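Structure in structure tokens, see below.
For this depiction, one protein chain was excluded, whereas all remaining protein chains were kept in their positions.
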Amino acid sequence: MNDSPTTGNSWLARLWPIVPIIAALLLTSVLLLLFNASPAESFGAMVSGAFGDTNKVLSVLAFWVPLLLCSIGLLVTFTAGLWNIGVEGQIILGAIGASWVALHLKAPAPILITVEILVAMAAGALWAAISAVLKTRGHVSEIFSGLALNNLAIILTNYLISGPWQPPEGGTFRGTAPFPEAALMPRLLESRFSPLSLILAIVAFAIVAIMLNNTTWGLKLKALGKNPYSSFLLGVSSERETILAMMFCGALAGLGGAVRVLSWFDSLRQSISGGIGFLALLIVMLAAYRILWVPLIAFFFSAVLNGSITLQLRTQLHSSLGGVLTGLMVLFVLLFGTARSVGIGKKQDTDSGAPEVTAGPASTISSDMGGGG
Amino acid sequence: MRVELQDIRKYFGPVKANDGISMTLEEGRIYALVGENGAGKSTLMKILSGYQPPTSGQILLDDIPVDFHSPADALLKGVGMLYQDPLDMPPFRVIDNYLLGRSDHARLDYKSARAELEGLATRYGFELDVRAFIDTLSLGERQQLEMVRLLAGGAQFIILDEPTTGISAEQKDILFDSIRTLAFQENKTVILVSHKLEEIQDLCNHAYVLRRGQLVGETELPCPNEKLVEMMFGQVPERSPRPPFETGEIALSLEDVSVETHRLSIHGVNLEVRAGEVFGFAGLEGSGQRLILKACAGLEPVTTGRIILSGEDVTRWGYHRMQDYGMAYMAAGRLEEGLVAGLTLTEHLVLVDPEPSFFIDWPDAQADMSGRIETYQIVGTPDTTADALSGGNQQRLMFSLLNDHLKLLLLEHPTRGLDVRSTDYTWQLLYQRREEGTAILFMSADLDEVIERSDRIAVFSGGVMSRILNAQETTAEELGHLIGGEA
Partner (left out) sequence: MNESDVVRILASIMLQSSPLIIAVCGEILTERSGVINLSLDGSMLMAAMVGFVFGLQMNNVWLGFAAGAIVGAIFAAIVAFGSIQLKQNQVAIGFVLTLLGDDLSAFLGQNYTRMPGVTVPHTGIPLLQDIPVLGPIFFDQDIVVYFALVLVGITWYWLNRTQPGLRLRGSGERPEAAFARGVNVNRQRYLYTILGGALVGIAGAAYSLNVKIGWSDGHIRGFGWIALAIVIFGGWSPIRGAMGAILFGATKALATALQGAFPEVSVVAFNTLPWILMILVLLAVGSDFTERFISIMPKSWQPPLRNILRVQPPMALGTSFSEE
């Protein structure tokens, strides 16, 4: 038992949260040295790649918005104790939904964009509902159904862009033809950033924040995430709330997908999600499920990833470096993030939400594994 | 083996679970360890069996001081503990369970293990099928298997924790015979933790009594029950008298109800419970009483027959619809099936609001919960999480969350694990409910409780419900016969 109060190193306890971040930076530096690249120069290139000029900043913002949308959607599913790994597929379905409208509907821009967004949200929500129903009715862990559905969504995209929706000049497997200007979200200064998408994200953020803390539905999800059976006995319909939580997240992810095709790109592309769904999962974990931290961390991730793309263009270093850096940070924070986990500082009764919330989703996998026989 | 405890202390922070306990256990005798809930019995047993080291104090086996590093180490030194819920491997076969940890050889010697196991079982009058899977055995058989394992491991001092809870009368007799053989013929030392004074009087030679972590008395057995009770509680507690009550109209009726699961089926149950009546179900765990309770709650589908509650046919209704209609169900495991660990008391209250608003009015809910905390004497604040409450307070919280004017209240073991005072308070709360015309249907493993608290009683045995008994005219003996399946 090492949770006795140790006042001597309280400064260490206070500074502890940044230790994992520094460790991740150091380890990434070692990797860079392995490739004969200077860490200082590389990180510098990443920073200037992210914030070097207006266009780059707008690019970070444009990448940030869908990331934020997915992250706050995932807060809802995590609260309900669900590991919505299928978020990636829900983004793709949203993108496909928006693309379908953009390719087939002729209407004035405001109507067209509204319809695109609504269809995208519906498509994402329905794709998420499949996972939810497989879980509530078939006891299939949402982790596995989500993964399968992610892959099916990728295959569907590939089919669409090389088949029915291929550009007139022939299928290239890269994407559809660019959508007409009226179908795209209005973008700032020739950039990929659409202020409309930011407004939508802020509204979504406010809704989720209020929903989780001040509504009966939010409380039901919280109860469900902590103990499904007790919640059922207390009157919470686990099936209904599970499906609704998944669909809520799916709708936000679908909106994120619409932003990807209508603002970041101008067409449906092969890798339309760009791994945003998985990044969003990491963001929520790194934020330890606290909503106020989510936008900040999402912005940081967006900057790192944009920076690493510039880095690749400039130095030929693979852009996965950004993923390595963020992945290491999340890993170290998960392992050593709470000073308590390594026995430093005082034991806190009301520690950050991370350990208790993570305890919820953990149970889902074992309870869904098997159980038929 | 002569066992001596010298000044055993175990502190958890400020809580003194064991506060200087000394006792001596001679070989060839059977001892009882009794005391109220929270008196420190289980802590002492954990120390004796090597699960926890004492904060201070010394254990001597045959006058040699010993330290136990683990339960396995304690067994090596001759101490074996049989838990209420046997520490076996439910998915394993009996023989694999027996072999696990028995030797350091990689190869499993099934042949000699089987001979050994069957030899020991026969010696103590047990019948064990070595090829059976443990999860198909009854609790009594699992206990026998654990006993055999401990004896094969060389146990000279055997500790039994509430061994008769949940086993049949027949298995109890086999168990007691084997305990007598161990002590009186094989000169082993036995100590039994139990709440059931009749059993202790019948089996044991000597009783040690704990109260608030201290040894407060000892006596040779048998002795008058009152003497033991007085030592346990300081004075014999008065149970609050049952207020006389006129029951009302028929609230709940079951007509030829059958429930089938792949483990147990129960057929043709007919039952009527009146408004304000307290109806008790007795029987061994898994005899069908829980199935019927769950069927009444809408948690278990009814195969045939009808369930009628206040004039409505509710046979096919789901649990949540039943809840809305005025049924409440309190399951036995409080934190597993009733309360949500990590949610505050106020949050629980908001969850059960029968007319939920979309937005939560937190100050209002907080005030409401404060009121209920006072009414139900819960030790906690509106912001305390449910898991931070003690067992008795969790039970009170569950009562405080029940809506008013219930038509039907179903309870599984409403007072399990509560001390005498909490039990009494629980029943006061329940009796208040009958004033509102609530029909109360409960099941309990404690026969005295069933007889004393119910108006009428039904006994379940192997999926069959007995005739309905009037509580004032029956005895524990009669119930015992019915539980054993005698008509």
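Each chain gets a letter, A and B, in the order it is written, and its residues are counted from 1.
Heads up, the rule we're going with is that contacts are C-beta pairs under 8 Å (C-beta built on N, C-alpha and C of every residue); 3 or more make two chains touch, one makes a residue touch a chain.
Nothing here was measured: the structure is a model prediction, and the numbers come from that model.
> Out of B:P65, B:G101 or B:P301, which touches the unshown chain?
Selected residue, touching the omitted chain: B:G101.
> Any idea which of B:D19, B:E36 or B:D88 touches the chain not displayed?
Of the listed residues, the one touching the omitted chain is B:D88.
> With respect to the chain omitted from the figure, which of A:L15, A:L296 or A:L335 is a touching residue?
Hidden-chain contact among the options goes to A:L335.
> If the hidden chain were put back, which residues of chain A would touch it?
Chain A touches the chain not shown through residues 31, 34, 83, 85, 134, 137-141, 143-145, 147-149, 151-152, 155-156, 158-159, 163, 278, 281-282, 285, 317-318, 320-324, 327-328, 330-331, 334-336, 341-342, 355, 358-359, 361-363, 365-366, 368-373.
> Go through chain B and note every residue touching the omitted chain.
Residues of chain B in touch with the missing chain: 51-52, 70-73, 75, 87-92, 96, 99-108, 133, 262.
Criterion: only the chains that are shown with their structure count from here on.
> For chain B, which residues count as touching chain A in their complex?
Counting only chain B, the residues touching chain A are 319-320, 323, 329, 331, 335-343, 347-348, 350-353, 356-360, 362, 401.
> With touch defined as at the start, can you tell me which chain A residues reach chain B in the complex?
Touching chain B from chain A are residues 214-217, 219-220, 222-223, 226-227, 229-237, 356.
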